[in-house]
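A protein chain is absent from this complex, but the other protein chains hold their places.
A and B are the chain letters, set down in written order, and residue numbers restart from 1 in every chain.
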Amino acid sequence: MMHAHEDTSRRSGFSRREFLKGSGVAAAATALAQQSASVAQEQGVEVVRGKKRITVEVNGEPVSVEVETRTTLLEMLRYQLDLTGAKPVSTDGSCGASTVLVDGKPALAAALLAIACDGKKIQTVESLAKPELDPVPKAFVEHDAQQCGFCTPGFVMAVRAFLNQHPHATEEEIRNGLNGNICRCGTYANVFQAVLSLVKGGANG
Amino acid sequence: MANYAWPSRDEAQVIGKKTSRLDGVAKSTGTAKYTYDVNLKGQLIAKALGCPHAHCRITKIDTSPALRVPGVVHVEVLRDAGSEIEWQGEILAVVAAETEGAAAEGVKAIRVEYEPLDVFVKDYDLEAAERAGRTSSGGGRVQTEREPGPNDDEDKFADAEIERLLKASKYVVEGFYGIDPITHCCLEPHGSTVEFKDGKLLAYLSTQNVSGTDDGFARDLNLTASDVEVRCDYIGGGFGSKFAPDYWGVAAARISQKTGRPVKFMLDRDLELKLAGNRPSAYLKVRVGADENGVIQVWDSHHWGTGGATGGAVSQNVVPYVLVPKNYRRRVTNIKTNAAPARAWRAPNHPQACAISQTVIDDLARVMGKDSYDVFLANLVNATNGKADVYREQMRIAAELMGWKEKYHLHGKGPRNGSIVEGLGMALHTWGGAANNSSCTLRIRPDGSVESWCGTQDLGTGTRTVCAMVLAETFGLSPADVRVNIGSSKYPVSGASGGSTTVGGVSESHRRAAQDALEKLFALVAPKLEAQAEQLEAVGGRIRVKGAPQRSISWKEACALLGDMPLEVTQSYRSGTPSPLSSSQVAGVQMAHVAVDLETGVVRMKKFVAVQDQGLVINPKTCASQIYGGVCMGIAGALFEQRIMDPETGAFVNCELSDYRLPRLGDVGEIIVHLYEPDSERQRGVVGNGEPPVISPIAAISNAICNATGVRVPVAPYTPQRVLEALQRRA
Partner (left out) sequence: MKLFEYAAPRTEAEVLQVLSPEFGKTEILAGGTDLIGLMKKMIVTPDRVVNIMNVPTLQGIEPTDEGGVRIGAATTLDVVRTSPYMKPYSAVLQVIAGINSLQLQAQGTIGGELCRRPQCWFFRNGEGLFWSSRHGTGERDDRYHAIFDNEGPARFVSPSRIAPALIALGARLRVIGPRAEDEQWVPASAFFQKPKHEQQKETILRPDQLLTHIELPPVDGWLSATYEVRQSVGPDAPLAAAACAFRHSGGIVREARIVLGQVAPTPWYSHEAVAALVGMPVTVETAEIAGQAAVQRARPLNNNAYKVQLAKVAVKRAILLAAGMNPGGF
């Protein structure tokens, strides 16, 4: 008991919230929101309440955005930067439709907090259109690896990441390596052909 | 009036050529704007409170805590206290807020009290449904070669006749077959982004029915339909579930009306699965009798299933499927469950009917100890759609592509490699696919530019590209030279995209408009080329005299003859009008090659062959994609997906994609698509092919599993659990 008491008392942030809890969830939330953009130090550790302005590099451009702590990277991209290529499909992002590259690695924007991306480099599917069309979307068009197209941007980014790692993938590696994306229309056979053409054509750079 | 026709195979410059979809780059680089992607200035984000119970009465609903959540702007109650809720997920209230997070928090804050009511979701259990009072007759039909006498009781006569025929049969198969409900699971959920401004509604709606949904909004909002514009440039999947604004679309508009702000209201994934479309189940008990050649002489079946709270099972009209013997008795029982009402799911009724009846033919082959191919072949005499010859030819082609003869073994008699056995199965299907109503307005401007407007929509089927190809073909241009506008209710009316009716409809309207326009243009050009209008043709960007290609002017020069006024033509096609451009009724044959792990029950796809007729093919590239896609969806239904409802609570337990299993790229194996387009079919004109390829896969895969293991796994999806249970039953 003694230890527990000491533990809570030395954390100032928690005593405040204990008070707020007592007056009801809604009241607590109001108080939190009113403190928008508050950053406190707690024993030298930065604790963000409400909102924070973060800086990220999006498709090569530095961007400064104010986000709520709960804003996902996907929400930030779609609602605040109007980059709607990455799609919201599954709650936990596991279908792959929200795939972007974060510091060069494939990531599920639906399962990332925007605030956790502060200072990182984000590459979205939109970047593959310019300055010239990237070979991956080009192959998707050529092999008709898309139907309704809602999964396509996420699939394109997954393929981009896959080819970055496996430029000379074999057929088996392709079949085994691109299972992080769900397509409902059933474009898998065409995606496979598109990727195969890139591996064979050597144009996957 | 022009003499509407398609160019011959040799003459065609654009149609019949593999053409990349015009919006391909926009889709694959994320610039295509779907309903979910339309962000309007000042928009609110709406989220829904779905009912957690499958059957209950609302006794109290208090939204005030939600209104106190920071960022929440409006709460719209859809179901008041006293309402009876008949399925889980039904939307009780909608919260509109500044952000997704605030909306979700608002939803969580709503306080609701419920009085639980009795739940029934066991659609597969006919006896339980009867005990629960959830059944009703869905009709039936008896047909026998012998007619009852004037004094016979018809039912007793049928009983006796069926028994007599079964007794007289060389082979009798008795069995149980089934297929569980699945959902549409559109990756873009149902929803809209709407703006109510100055008494008018602009609705970006994820819909398969751009021309037919303005009215639905207007009716519920007391507007005139002319005050509503529905737009849908891109739609992330529909599969038959997105024909209406739905009550949640209307709710979004109402919130916009009340708050004066645009509203985006897309269903969350779990509600999308729970509410926004599912396919009825079907379970069948059957006895069939066949002659010494394996031709079925008598069929006696009873099937049941659920379309949810409204109860409709699979129609009796399609059971047995395609191959219908001269003597049959069929009846159907509808079961009402606490599940959201079913919606049209790609080829309504057919995949289920195929899965529960063409498996019977394969079991007949197993009982006879014969090659399933030969038994199907023998039963083509029972084909009711006049396509027996087409099926025979398609079977030959499919068998060759599959290597059927080399690989085939009798059921359960193949070599065993460790715990792995392999097998082949086939099935065949039919569909109508006649052209829908469609109108097209076409404008040719004096500068040579060509632009069209049509209130259709592109579901990913390649409609936009088909429209452009038809125009380009007619004018001797390339598809990139024409601008196609679709996706607004303010454009000329075109039918809903359902039932494989779109490609026929738009190719009718676009070809007709284009031929009419060209005829007018020819009249202007003829004097310049000192020829009669009938002597002219448009080829390769020029208008020229047939047989004297040096006498020509460029398309641009020709259009300049229009002077100041653009040439505008509107043409329509009315569904059902006989036409040389389109027809209906297609046939397809599919074959599956699977491997089964006898120790785990896991099934893997090795190879799949689809041979499909669809009359004249406009764009072989996107046409083939429809078939690849149909096969993948069929594989999903055969091996993975299933709406799982907890028998006790009626909760839809696998309502998230992490639990709602769907195949991945590595699960579908090798797929071979053959577009069957001999002259005999091509001359029929265009027929839709969105539905047909999704019909046969489940039956074909079921038959392949049975061929591999020697055991019928009765109910789809054929999961490891069910395969193991079937193997155990045999043992």
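Keep in mind that, in the parts below, a contact is a pair of C-beta atoms (placed from the backbone, for glycine too) under 8 Å apart; a residue touches a chain by one contact, two chains touch by 3 or more.
A quick note: this is a predicted structure, and the numbers were derived from the prediction, not measured.
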Residue among B:Val367, B:Ile420, B:Val493 or B:Leu524 that touches the chain left out of view: B:Ile420
Contact partner of the left-out chain, one of B:Asn278, B:Asn654 or B:Ser696: B:Asn654
Among A:Ile115, A:Val156 or A:Ala189, the residue in touch with the chain that has been omitted: A:Ile115
Hidden partner interface residues of subunit B, rising order: 52, 70, 101, 104-105, 108, 270, 418-420, 595, 597, 599-602, 604, 639-640, 644-649, 651, 653-656, 658-659, 661, 663-664, 666-667, 719-721, 724-725
Absent-chain interface as seen on subunit A, which is shown: 3-4, 7-8, 11, 13-14, 17, 29, 32-33, 42-50, 52, 68-70, 72, 91-94, 96, 99, 105-108, 110-113, 115-116, 118, 158, 161-162, 175-181
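Heads up, the rule we're going with is that only the chains that are shown with their structure count from here on.
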Touching residues (chain side subunit B, partner subunit A) in the complex: 20-21, 23-25, 27-34, 36-37, 39, 45, 65, 68-71, 99-101, 105, 109, 185-188, 234-239, 266, 268-270, 459-461, 621-622, 624-626, 628-633, 635-636, 656-658, 662-668, 671
Sites on subunit A touched by subunit B in the complex: 25-26, 29-30, 32-34, 68, 70-71, 75, 78-79, 82-92, 94-95, 97, 124-126, 128-129, 133-134, 136-138, 140-142, 144-153, 156, 175-176, 178-192
